[in-house]
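Heads up, one of the protein chains got dropped from this complex, but the rest are sitting where they should.
Chain IDs A and B follow the sequence of writing; residue 1 opens each chain.
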Amino acid sequence: MSNAHAANKSVLWDWLTTVDHKKIGILYLVSGGFFFLVGGLEAVLIRIQLMNPEMTFLTGNLYNQVLTMHGTTMIFLAAMPIIFGFMNAVVPLQIGARDVAFPFVNSLGFWLFFFGGILLNLSWFLGGAPDAGWTAYAPLSTTSTGHGVDFYVLGLQIAGAGTLMGGINFLVTIINMRAPGMTFMRMPLFTWTAFVTSGLILFAFPALTIGLFLLMFERVFEANFFDANMGGNAIIWEHIFWIFGHPEVYILILPAFGIISEVVATFSRKRLFGYSAMVFATVLIGFLGFMVWAHHMFTVGLGPVANSIFAVATMAIAIPTGVKIFNWVFTMWGGKIRFTTANLFSVGFIPTFVMGGVTGVMLAVAPADYQYHDSYFVVAHFHYVIVGGLILGLFSGLYYWYPRMFGLMLNEALGKWNFWTFFIGFHLTFFPQHFLGLMGMPRRYFTYPEEFGLGSLNFISTIGAVFMTVGTIIFIINVVVTHAKGKKVSGDPWDGRTLEWAIPNPTPHYNFLQTPLVRGLDALWIEKMAGNKKMTPAEPVGDIHMPNNSVLPLFMSIGFFIAGFGFIYYSSAGAPALIAIIVGLGIGLACMFLRSWIDDHGHHLHKEDLLKEDKGVDA
Amino acid sequence: MASNEQPNSVHHHSSLQKKIKLKQERRQHNVSFVMMILLTIVAFAAIASDAISNSVAVLFIIVLAGVQVFFQLYIWMHLGHKGHEFPMWGIASGLLIALITVGTLVGLIW
Partner (left out) sequence: MDVGERLTDQNFPESPEKATLEGKNKFLGFWLFLGGETVLFATLFGTYLGLRNSFGKGPEASEIFQLPMVFAATIILLTSSLTSVYAVLALKENRVKQMRRWFFITLLLGLSFLGLEIYEFVEYVHEGHTFTSGAFGSAFYTLVGFHGGHVLFGCLWITALLVRNSGRGLTLYNAPKYYLFALYWHFVDVVWVFIFTVVYLMGKVG
């Protein structure tokens, strides 16, 4: 298991067994990007079907499947992993750490997500995808025929376990592994948002875990949690789903807030305005995010008291969010703004997200929600916050951190084309949907009659989707062009402020030769202003301890993947499925056992080699 | 990563102090064990006896369960000790979300 041994193996083996947070970050980014394209394709199919009244391009159950998979894929398999990609790539560097707290668990988290995602998408080729919506409300989900919903349950269960591990890993990393001087109130805002998001994951995902178990037991083992005939109660599913589901949307948006905060400050050449207020707002949003889930259930009939409490709590979130919006604007105010592609996405984010926030407050008004509920108004709202908020933020982060992650600079000219087509396309797609909703178009229906007069706005919306597709294709071209002939960049191409820009390019696998001493917020900027070329080290050069690569996470995930198949087919296939369950769980447990059995003390990089290598980088 | 950190060597004087501390701790553990057994017996008795009305008994045994959790977390799991600030936050947040969840599933369904 030693490092020298691993070096003899192939590149592929290295990627399959890596525990290096930088490589795992890239794995997350690439797989998340792949699923983003899959989910995007599904979105385009939906928009083609809705382009004109009474289309027959994609109807009935197939439409339900595409719609369900679009939502599920985008949330769990695209947005979450890309966020984890950035957290892996950036957080340890921002806090001056050499790795995450649990490198092995980090790798396991990735592989579980990956195989969960593959499992879910295999449903397309194995008799049909889940068709009960991404919320999988009972009894629709419990009575759905075929194995589609079983794929949803098992795929998300496996991927979700990976996410939970990732959350704990980042909490411990941020608490325990900050460099000397990096107090909590000196942490860059992206690290702060990663911290709060990880906390939300820790307390929200267990509810999903149980919800999925209940659904699985109901579908596979004939339990009666949600079946009213046997005394079950379908509302329990709604509560459990949203107790998880609402924090989930803050899990998604908070890291985007963090990215925007980094990008806006860097490209305004100013310290982030109101740093402590930003931190407070982040924590407050995280806390309130747990108190508002029932606003998804206003029309269920919780009663006026409960509805009012949740309405007020929901509106309260507008306050810390507003604080953030103003702080970004004030950061730019009087700054030396550079409109790089990263900054364009950030600046585009601000008004777009405000619009999504405003419709959010409209939806929070419980009586009015009876009108908006399950209409395209809701669809417009959540796409404004998730695409207009999160996805613009992720694009911004991609352009900003690409040099750090890959040592290459994405093409700026193509980047601007990417931004404008995507941004215009986005508003063209989703702005009309507000009005479609107010005109009475329900969400999730696969068509509408001509005489309802919904045709022209739907047509505009589809044109917008074409623009967004073009924007995404330009981005892919940009990546290809960059890697084909991109030129290497220095470690600090943007004149950065935070520690991830204090390292040479490409990033050494031990990150920091010497752990830096942090003397304030924007640690690198402080040194730059003091006229120092480098960070002040907090320790002399010495041996560095690094974790060993391991193939166990991959095998363990494959084990659970096999067991997942067994559970999916247990109700129809019987004995062969039982064998798959036993074999799969056996592999998983055996890998856990081996992990416990084999002493793994990691390895040391020696001082002399490090110094030699460091000279090579400088030359 | 800090595997080469040297643990503090223990001198004789401080090892004596440590022994006394551990002895005290052992006594605490024994006392809390007896307490927990008693609380359990009281809870079972409260339900078994007809003297207490059911609704009062239910409230009472839930309070007793809360006390037992306190013993477990603070005395046996050392949650109150130094160096447990973040574990404290973790458990407290978990309990808060847990309370909300249970409260909802009890009170907000029909």
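Rule of thumb we're sticking to: a residue touches a chain if its C-beta (ideal position, glycine included) is under 8 Å from a C-beta of that chain, and two chains touch if they have at least 3 such contacts.
Since the model is a prediction, treat every value here as computed from it, not as a measurement.
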item	value
Contacts of the hidden chain among displayed chains	A, B
Contact with the hidden chain (one of A:Leu154, A:Ile236, A:Leu499 or A:Leu554)	A:Ile236
Chain not shown: contacting residue from A:Leu154, A:Ile168 or A:Val378	A:Ile168
Those residues of subunit B which, in the complete complex, touch the missing chain	1-10, 15, 18-19, 22, 25-26, 29-30, 33, 36-37, 40, 43-44, 47-48, 54, 57-58, 61-62, 64-65, 68-69, 72-73, 76-77, 83-84, 86-87, 90-91, 93-95, 97-99, 101-106, 109
Absent-chain interface as seen on subunit A, which is shown	101-102, 164, 168-169, 171-172, 175-177, 202-207, 209-211, 213-214, 217-218, 221-225, 227, 230-233, 236, 239-240, 243, 593, 596-597, 599, 601
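Keep this in mind: only the chains that are shown with their structure count from here on.
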item	value
Whole-Å gap between the CA centroids of subunit A and subunit B	36
Complex contact set, residues of subunit A against subunit B	98-99, 175, 199, 202-203, 207, 233, 235-236, 239-240, 243, 290-291, 294, 301-302, 306, 543, 545, 601-602
Residues of subunit B defined as touching subunit A within the complex	1-4, 86, 90, 93-94, 97, 100-101, 104-105, 108-110
